[in-house]
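Below you will find the structure I want to go over with you.
For this depiction, one protein chain was excluded, whereas all remaining protein chains were kept in their positions.
Naming follows writing order (A, B, C, D and E), and every chain is counted from residue 1.
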């Protein structure tokens, strides 16, 4: 049987503690499916949440830029769930339609030229 | 330790029999590295050779078209060895420089639009 | 919010002009979803259409061969929309069921051997 | 035989004209290998250069952000040449070591969670 | 038109013979969609079944370990059908929820570090 989402009321105290952290950090009433599925493995749930929080907080790169990078990878990997959720996050952080359009154009072009480089077997430039 | 190539003189009789088949089918004096590495697992060597021979022989598609498709996949997957060897095969079957250039342009464009479709989450057209 | 398709009646004159070009070139009454989503970014819409038209017209490779290559890449990348639309195009250009079957067999085999080459770390043959 | 790079002195006038455009736009004395290999197909050379120029110029996203996105895709696709050349471009536009480190951490995390989503078959959240 | 599944009653005798082999080997009453679609190309149906049977039987690796590896590849490639069917197979061979959770955590981590290696361009250790 495929993994099923674990709702707050059915969760162990360990899982609830992580759900509470996520809800507080994000100001939301319920965690989304990503966390409810990972909760099938509480160790992965905890590690992934703490890693994601550490990685996505603003630092040398601002939060919006990080979301754009996340979408770029997710579009390259064809992860519909990830594209959807990070597009929502990016929008909430200020991504406009024009920014999304340019993001997609760069993602498309990078994928195209990556494969041209492979196909033509282009060697790294000597400097 | 990484797998090492198995030369004809060091090969078991089972492996030699496959090497002989390959050499005869292709009119060559020695098999290339692909087969010498697969020979570490004689079952995989035999199955891969028989599968490849069955798949690549001319049928509804001619041999050159099959080689072009092989290169398209290999460029998408960044398999330098495969690009090199199937470019050689395609050339021997009549692929011109102009054909290779157009092949690459289609591969590049397909990779670009594949990712645009993912990023924009474009639903299949109702017909 | 996710991008929404832009219908002809709601489109800017720039977008309509591209839609008209596509409809005329292909002899169809309405453009498909791919173009309606790209229309969110008119610059990408225009560039992608002109690139695609230039790349897919018959040259050293005929149109059907180009469609087969497009499908090969799209199957490797798991782009359902692209597989569906280019399978339709290929069929309209003469792809038979037998040709599709052989196309798939080459795509499958190329993906298998690409990964065997990576896993065995097979070095390029000295020539 | 594999494609060979085409040097300025050996190039057709069409190719030279593109090389000149690139050199002028970038303030460099010689184009890099990417263009010298694409020059085997002058149509692709021209289209790729004009597309890249249009896509990478600052708009709703600034030039540095676009380079970061390019690197994110190239790392996901394992294009060493592209990573190298776009890392150089990004550095020249202000990418610091700290920014590169955070970029890599987001790329790594996105690739990890993309695959977790696939493996757990996580459905899109109802909103 | 897209390929359609071929039911037993509509199948040729060659296809029926393979269906019978699969049903007997697996102790099931009907083959699943994978085989019904491949049956559009009887040569591929036969080769794929015989290859899969040879590869997946217990040898140096037991059947469950082979199923785990199959899921790892399928999650990396985002093949929902394959994840679903091989998760079912693995469960029937003894995969527990805890094992699935650890499998996913390794798959996620491997995908993350693979991309970090690409992005940082880490050279192979001299030994």
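Going forward, a contact is a pair of C-beta atoms (placed from the backbone, for glycine too) under 8 Å apart; a residue touches a chain by one contact, two chains touch by 3 or more.
Here the structure is a predicted model, which means the values were calculated and not measured.
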Taking the whole complex into account, name the chains on display that the unshown chain touches.
-> A, B, C, D, E
Of A:33, A:51, A:91 or A:121, the residue that touches the missing chain is A:51
Against the chain that's been left off, what residues of chain B make contact? List them.
-> 1-3, 40-41, 43-44, 47-48, 77-79
Interface with the unshown chain - residue positions in chain D = 78, 84, 87-88, 91, 97-98, 100-102, 104-105, 108
Where does chain C touch the missing chain, residue by residue?
-> 71, 75-76, 78, 80, 83-84, 103-104, 107-109, 111-116, 118-121
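Keep this in mind: only the chains that are shown with their structure count from here on.
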If you take the chains that touch chain A and keep only those that also touch chain D, what is left?
-> B, C, E
Chain closest to the middle, measuring from C-alpha centroids that were averaged per chain | C
Listed pair (A-B, A-C or A-D) duplicating the C-E contact set, over half by residue number = A-C
Higher-contact pair (C-beta pairs counted), C-D versus A-C = A-C
Separation of the C-alpha centres, chain A versus chain E, in whole Å, is 27
For chain B paired with chain E, centre-to-centre distance based on mean C-alpha positions, whole Å | 21
For chain E, residues contacting two or more additional chains | 43, 47, 78, 84, 104, 108
